[in-house]
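Only one protein chain is missing from this complex, and each of the others stays in its spot.
Moving on, here comes chain A:
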């Protein structure tokens, strides 16, 4: 389980848009048609490779219900990436995006990479939100956009990995301060020392490095 970086993600969006299913598809590669409501925040992890570097993705899957909003909000902090999900078969989930985005921007650090995901692309017949609309929204707010299907696993992998790539690029550009864990990025145990390519990646306290 060695990794070069650990990225923390958060998945947000209205209830029932398929956040948990996306996570399940990404981590376990399976789809559960009947899924209990998420109560609180769930947790998943998977190791991926970006430019041959092993990167651990730690993903918080939040509850979408309004009632849990206060709890989930506290998880924005310390996330390097966010997947903002809406359901293409439900217009209202798309309409709520602005609220979610405001919430995310407000509670997260400014560098967080946000990817807009239009889920349930397999249900083309019931589509209510056009792909173009999603694209337009993403453009407008400077997000990356993608339509996925947690059921067929279409684009699921890409959604998570593309986000990771973007974060990785930002690290390379020096946008992220990787020493501040509040950014949701952590250097892997054995990479913490002597990795000169990472700006500022030097004096990590050994106590933290081995956790």
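For this structure, a couple of remarks:
The rule is simple: a contact is a pair of C-beta atoms (placed from the backbone, for glycine too) under 8 Å apart; a residue touches a chain by one contact, two chains touch by 3 or more; residues count from 1.
Keep this in mind: contacts and distances are computed from a predicted model.
With the options "BolA-like protein", "Actin-related protein 6", "Glycosylphosphatidylinositol:protein transamidase, GAA1 component" or "Vacuolar protein sorting-associated protein 11 homolog" in hand, the undepicted chain maps to the protein name "Vacuolar protein sorting-associated protein 11 homolog" (source: UniProt).
Of the candidate positions A:18, A:78, A:118 or A:134, contact with the hidden chain is made by A:78. Of A:41, A:123 or A:144, it is A:41 that touches the chain left out of the display. Residues 8, 34, 36-37, 39-43, 58, 60, 63, 67-68, 70-71, 75, 78, 181, 186, 205, 207-208, 210-211 of chain A touch the missing chain (whole complex, contact as defined above).
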